[in-house]
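Dumping the structure here so I can ask a few things about it.
A single protein chain has been omitted from the complex, and every remaining protein chain is retained in its original position.
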Amino acid sequence: MKKPSSQTRVARLPSRPLEFAIESLIRVLGFSAIGFVTLIFIFLLTEGLPAFLQVRPGNLFSTRWYPTFDLYGVLPLISGSALVTITAMLIAFPMGLFTAVFVREVAPNWAREVLKPLIEVLAGIPSVVLGFFGMTMLAPIVREVLGAPTGLTALTGAIILAYMSLPTIISVAEDALDAVPKSYRDASLAMGATRWQTIWRVVVPSARSGILMALMLGMGRAIGETMAVMMVTGNAARMPEGLQAILKPVRTMTATIAAEMGEVAHGSTHYHVLFGIGLILFAITFLINLAVASMMFQKRSRGGLR
Amino acid sequence: MTQRHLIQRLGFIFLGLVGFLVVAPILFVVGSIIWRGAGALTWRFLIEMPHNGMKSGGILPAIVGTLVLTAGVAIVAIPVGVGAAVYLSEYATDNWFTRAIRLAIVNLSSIPSVVYGLFGLGLFVLFLGFGTSILAGALTLAIMTLPVIISTAEEALRAVPAEFRTVSASLGGTKWQGIRYIVLPQALPGILTGVILGLLRAAGETAPILFTVAAFYLPRLPHSPFDETMALPYHLYVISTQVPGMPEGVQNATALVLLALVLTMNLVASIIRSYFRRRREW
Partner (left out) sequence: MVKAQVRIQEVTYRYGSRVVLRNVTLDIPANQITVFFGPASSGKTTLLRLINRLNDDISGTSLSGHIYVGDQDIYAPGVDVPSLRRRVGMVFALPLPLPGTIRENVLYGPKLAGIRSRARLEEILYKSLSQAALWDEVKDRLDDRASALSGGQQQRLCIARSLALEPEVLLLDEPTSGLDPISTAKVEQSLLALKEHYTIIIVPHSVQQGARIADYAAFFLMGELVEHGPGVQVFQNARDRRTEDYVTGRFG
């Protein structure tokens, strides 16, 4: 019924078009993450899919990776990645969980003040520096201790990878433990349980899905790690056989891409296969994240990350 | 002491030992790299060109290359990342689309670094025709850095009390004015911390620059964004695996320089964080 007063209209004019422009820009930037993930997926797809058309499935899913002879069997690479990653998780998951429990539930303040910054430092060390350390310091130890012919083995890679995924595992597991309501602990302690019993029978079980998330995210980190693994695993594209395989050199998917992409002709079959391997890696980490995200959204609707 | 308490005591000691097992190697890695590198590190190593197939001379072009790349990442990733964080914290409502954005960000953060390398090669080097260049490498690293910047900046923005936004609005401020004059300044230390952590990660990465910018041996400084350049992490990889007969001193000193660079950035980030946490008024 009434029009805005003239004073109002004067105030509108000078600042608002600029603000509209800024807010539109912010919106576009907000959407950018989706754009980038889509772009990455599209490029992996367009460059990677030809591999599955150009290489016969029998060749692609064989155990022989000799690109110079047009043999593109990716199984040794996939199993190499799996071997290193699983071994790394066998080391890192218990260590990470115990450390998270220690930091959250047990450690005196001074110990927490020492542990947390050091773990942050670990997260910040470039992977090539850890790889360098692994080559020059860890590999000789592995060789000596195990009497293996070389120190550049799946185990060496797994140890380095374990430490690289520890910061992720510890921080996610810590968050999970932190989200367990204090009342659970109080109730258990009030019934006469010791803190130790409370931790393992009440706190950790109620944080289990968050702890599972920690494992999955740590695994995602480990599968995707490139430089350190490439520098310490010896890079032999052979199928791992039996338990002693972890004392032999292996080659992971990531290392293969990093080592070979620099030398292939763009557009060649080899080039497309390497993109195809990238596509597989992308799919694996995407699925891990999707699983974690769906767990998280479920949790959030029930309150808290537990 | 009852048996239950004995078990508890032993259990706690065990957990402490595991904690020690986690951090002791970190100290050992850092310590040994500093120890071994310090002996070989000279002033001239930092400011000279490499000679003799990198076996003597310095690593100046690698240092400059990494600094230039990091600056390039900052120019691209800071505005985009902070803008996206402002969107998520101040504008986005909780709907499926926002959840999709969050999923995309988590995804970006976990895509293997070598896959970023492939992407950069495909999009920037080949499709857009930038060639192996600082431009292509910095853009690739910038996209990889985005999730770190977005999540830490969003956290910093959300930590600013909602009341400040209401007060600003009640005093006739538009939404953007509240963000510009109250929320962003208050969140700045947190944003800065996130930015440094993101740049630190970019500075230390090797795999994304393998096929997008890194030069094996290029003993000159870059002239333009379309130049290739050497870079510290790639250089360390090259001299420790690709060149036979490399003197250990050069390797150790290079590792030390790279480690010192990222640890310094880490330290700066934590100093900013603790300084401003003590100073803030809420």
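Here the chain labels run A and B in written order, and each chain numbers its own residues starting at 1.
Methods note: contacts are C-beta pairs under 8 Å (C-beta built on N, C-alpha and C of every residue); 3 or more make two chains touch, one makes a residue touch a chain.
Everything numeric here is computed off the predicted structure, so don't read it as measured data.
When the full complex is taken into account, the listed residue touching the unshown chain is B:S168, out of B:S89, B:S151, B:S168 or B:T212. When the whole complex is considered, the residue among B:Y181, B:F226 or B:Y275 that touches the unshown chain is B:Y181. Residue positions on chain B in contact with the hidden chain: 93, 163-164, 166-174, 177, 181-182, 185-186, 280-282, in rising order.
Just so it is clear, only the chains that are shown with their structure count from here on.
We define each chain's centre as the mean of its Cα atoms; on that basis chain A and chain B are separated by 16 Å. Of all residues in chain B, those touching chain A in their complex are 4-5, 7-8, 11-12, 14-16, 18-19, 21-23, 25-27, 29-30, 32-33, 79-80, 83-84, 86-88, 91-92, 99-108, 110-119, 121-123, 126-127, 143, 146-147, 150, 174-177, 197, 200-201, 203-207, 210-211, 233-234, 236-237, 240-241, 248, 251, 255, 258-259, 262-263, 265-266, 270. Against chain B, the residues of chain A that register as touching in their complex are 15-16, 19, 22-23, 25-27, 29-34, 36-37, 39-40, 43-44, 46-47, 94-96, 98-99, 101-103, 106-107, 111, 114-115, 117-122, 124-133, 135-137, 163, 166, 170, 194-197, 217, 220-221, 223-227, 231, 254, 257-258, 261-262, 266, 274-275, 278, 281-282, 285-286, 288-290, 292-293, 297.
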